[in-house]
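Working notes, beginning with the structure itself.
Of the protein chains in this complex, all but one are displayed in their positions.
Read from first to last, the chains carry the letters A and B; within each, the first residue is number 1.
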Amino acid sequence: MNDSSSTLDSADAPEVASNEPIISIDNLSFSYDLGSTNTLRDISLEIPAGKVTAFIGPSGCGKSTLLRCLNRMNDLVDTAKVTGGSISILGQDINAPDVEAIELRKHVGMVFQKYNPFPKSIYENVAYGLRVQGIKNKSVLDQAVEESLQKSALWDEVKDRLDSSALGLSGGQQQRLCIARAIAVKPQIVLMDEPCSALDPIATARIEELIAELQEDFTIVIVTHNMQQATRVSNRTAFFYLGELIEYDDTSKIFGNPTRKQTEDYVSGRFG
Amino acid sequence: MAKHFQRKGRRFLGVNLQGWIRGFFGGNAALSIVILFLICAFLVKEAAMFFPQHHRGLELYRKTGQEYVGHLIKEVDEYTILVSATNQAYYQELDAGYGAQRGVVDSSGGIMDALEDEGDDLIGELEDALDDFEDEPDDPEIAAAYKKAQENWKAFARETIAGLDRKEVDSFGRLEGHDGQWEALKEAMVDWDPVEGDPTPFVAKAKAEMAAGMSEFDAARIELGSAGNTLKDLKNKLVAEASQIKKEAVEDMSAAARKAAILEGSKKLATEEERIAAVAEAEKIVIRESFPFAEKTAAFGESFEAHESAANELKEKLVAAVAKLPSDFKSQAAAELIVGVKERTPDFIEKLDESVEEASQWKWDAPLGFWGSTMKFFFGRDWVTNSSWHDFYGLLPLITGSLLISLIALAVAIPFSIGAAIYVNRLASRYEQTFIKPAIEMIQAIPSVVLGFFGIMVLGEGLRELSQIGALSWVPGFPMQERLNIINAGLLLALMAVPTIFTLCEDALNNVPRSYSEASLALGASKLQTVTKVVVPTAISGILAAVLLGLGRIIGETMVVLLVAGNKIAIPDFGEGLGVIAQPAHTMTGIIAQEMGEVSAGTLHFRALFLVGLVLFTISLMINVAAQRIIKRLGHA
Partner (left out) sequence: MPEETPSTNPFQATSSKRKVKDRIGTVIFACFTYFVLACALFIFGKITYDGAPVLFTSEAPFINTKFFTESPQTLVEFTNGAGELIRMDQTDFTVFKEENPDVTINDEHTFSYSGGGIAGPLVGTALLVLVCMVVSLFIGVAAAIYLSEYAKKGKLVSAIRLAIMNLAGVPSIVYGLFGFAFFCLAPWFPVFTYEVNAETTIGAFKIPLTDGYLSFQGWGNSLLAGGLTLAVMALPVIIAACEESLKAVPGGFREASLALGATRWQCIRTAVLPYAAPGILTASVLGVTRVAGETAPIMFTAAVADKAKMPWQDAQGSGVFWFSDMLTQSVQALPYHIYTVSARLPAHEAINDMRYGSVFVFLILVVGFAMTSVVLRARYRNKLKW
């Protein structure tokens, strides 16, 4: 907390060579009940920087679980445990004993399935992440809030009512506000857990446009149960089934010419 | 490669700030364990010290012969109960047969008092005049003065009597319905001679009538009352002896301590002389190796025979006197009392024989087991404190009172609370639900001292008046003698238990899956059938747990029972069957509240109260654990 403002400084942020994977998952197994049954089994995949990667699969296949492993949100579940393998982000094993989940989460932001702005003003929602990192300087906050809202394509809609409650916004706006809140702390990676599942088609389209724009600045990992959405927004797609990674490739390959039978069945709508 | 995401922030004692914050909250939460432990520890500490102290007390009770004399005390007490029942019957019968005469006699006394009070000066004058007249009866002036004084008195008497409040004079209302007698009495009392003070012929006649009509009964009752005189005398003699022995023994035992205290104190004295005096005083205290109990209590061993013969005499005379008691009565109450006396007499004689036999077993040095003294607490039938004779600490009357009141409260509360829960949860309209639930919650907010107050001021009197109605005399315990009694406390506690049981019951009913009742309704069952055949059986363990927690709440309730239960430390007389509910009782909670403020720390009495608290704590803990078990089982089912 003492020098946390430096995490915002992009010069200080960990650099990755463009060909290096920003996240590499190696033989990961994960359990929600202290290892009795593994929700995820032997997952290995590498997620490239600056791209949008989609996790797809039928419900209960473990795609959301894997996503929550990436910023260790599963720590909140008492009995959750990584039972094998490792995850490296920016070259650092994130489950190493000297890694602080709080520091990790400053680099790996997250947007949730159900939009969850705090019952505060729009401004305070976006500034929240910066405030908990100890930034009090008003001009820094103002600038970050404006920048994030612009990036999330919300600025024009809300700039005149930054002080009004976030709960007064529409559902789509609230979710974009949550995205703005997540990117305000300048993470390298943004995880999105079915960000459009609670939204109508028009709002969904806005969010999808936004994801395409955000791709320039952030590495995005998105979980979706909507296959069209995966084809529209992602560069790479991973298909999970029953806790295992079945296939991982370029999105066009997965949807056009999958190698595995299960993938083909799923993307063509034969099950799931 | 540089390490990212490392911990930041200062650490103290190997724990970072987050750890300390977490520890702070955890510590506060763990405080609840500490408090529960402390409560246990403090209760157990005092209670554990009770038993050895209590044991020593009982040992002394035996060694001083008090235990032996205690038998005689009990015997005389039992006998006295018979005597007072007979006397009560006598007066009841007197009222029934000669109420008017008794009223005349009583009221004449009241009138005399009033006349004497207010006519003090006139009586003085009258006396003076009479004295003068007796000295010189022939002096016409004096005779005239005397006559005048008499006339003055009569005028005064007439006026005063006319102004009397009939209710005050005839405070028991014995002359109600005998207006003729009242008027005649008033007339007769005008002629009353305050100097001689003898009753007027009118009153004397009433007295004679009374005596004549009741002579047989009166004689029998006096005979019965004197049957135990020998035993009573023996008891009084032995009580005095045993008390003396105890006093000596206690002094003897504290001799060493007193000596030490004086010697210690003498060191602080200012002058040498004072010190020498104090030391000399201390030297006077004799410290004996052991107190000569055998020698001192020898007389008791020798009194066994006297005891037996006194008891035999009592038996013979009692049987004879009881046989002489009349069997026809004008008063129903008197008839019942005498029947009771006649029925109890054989029991009494049997008990007396047992008691004499037991008393003769007494030996000053018979060993007293620790187990025995412990049981004396848990099953002792007496709780007597601050007694000059011996303090008894017996839990039985208290625990009986507590349980009896709680069970009555529970029996009343169960139908109301469960019925209300079923109604609100399943049968009532939405609108009713919105106000019934908070209204019942509000009942919980009524402070218990307010309910107790209500019991004293309103419910007690109301119940007693209700119990006087003739048509209700079939109800057990009616008519009631006492305002403050078990049923009064039980009803108020029932009201206190209703919100607890209601709320938990409603939760249990809420937890019954909707699909169950839907299935039943779909099969054509009515709402009520669904409730009684499907919903209630499914929720039964939750309901049971609710009832248990309600019991826990009322058994631990203090103020209502302290104010309303009547606070009589005795095991209620179950001989009356359900009528027991009209008797007063004392409770475990009540006794602590009543006596704790008056005892000093560390005494046996103080520790006894803590032990009662521990018993109470254990009972409520067990009830609580049982309820939790039931709820847990429900959760797994």
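Definition applied: contacts are C-beta pairs under 8 Å (C-beta built on N, C-alpha and C of every residue); 3 or more make two chains touch, one makes a residue touch a chain.
The structure presented is a predicted model; accordingly, all values stated were derived computationally and were not measured.
S.K.: Which listed residue (A:73, A:87, A:211 or A:245) would be found touching the missing chain in the intact complex?
M.R.: Checking each option in A:73, A:87, A:211 or A:245, the one touching the absent chain turns out to be A:73.
S.K.: Among B:399, B:555 or B:571, which one is in touch with the chain left out?
M.R.: B:555
S.K.: Which of these, B:21, B:195 or B:277, touches the one chain of the complex that we don't see?
M.R.: The missing chain is touched by B:21.
S.K.: Looking at the whole complex, which of B:195, B:366, B:384 or B:427 touches the chain that is not displayed?
M.R.: Answering carefully, the residue with contact to the hidden chain is B:427.
S.K.: Which residue, B:442, B:522 or B:540, contacts the hidden chain when the whole complex is considered?
M.R.: Of these options, the touching residue for the absent chain is B:442.
S.K.: Using the document's contact rule, name the residues of chain A that touch the chain not shown here.
M.R.: Spelled out for chain A, the touching residues are 1, 71, 73, 76, 78-79, 102-103, 105-106, 109-110, 112, 114, 116-119, 128-129, 131-133, 167, 178, 181-182, 185.
S.K.: For review purposes, identify every residue of chain B that touches the missing chain, sorted by number.
M.R.: Output for chain B: 17-18, 21-22, 24-26, 28-33, 35-36, 38-39, 42-43, 46, 415-417, 419-420, 422-424, 427-428, 436, 438-454, 456-458, 495, 498, 526-529, 532, 549, 552, 555-559, 562-563, 589, 592-593, 596-597, 601, 609-610, 613, 616-617, 620-621, 623-625, 628.
Operating definition for what follows: only the chains that are shown with their structure count from here on.
S.K.: With chain centres defined as C-alpha means, what is the inter-centre distance between chain A and chain B in Å?
M.R.: 75
S.K.: So in the complex, which bits of chain A are touching chain B?
M.R.: 1-4, 14, 89-92, 94, 98-100, 103-104, 107
S.K.: Any idea which chain B residues touch chain A in the complex?
M.R.: Answer in residue numbers: 1-10.
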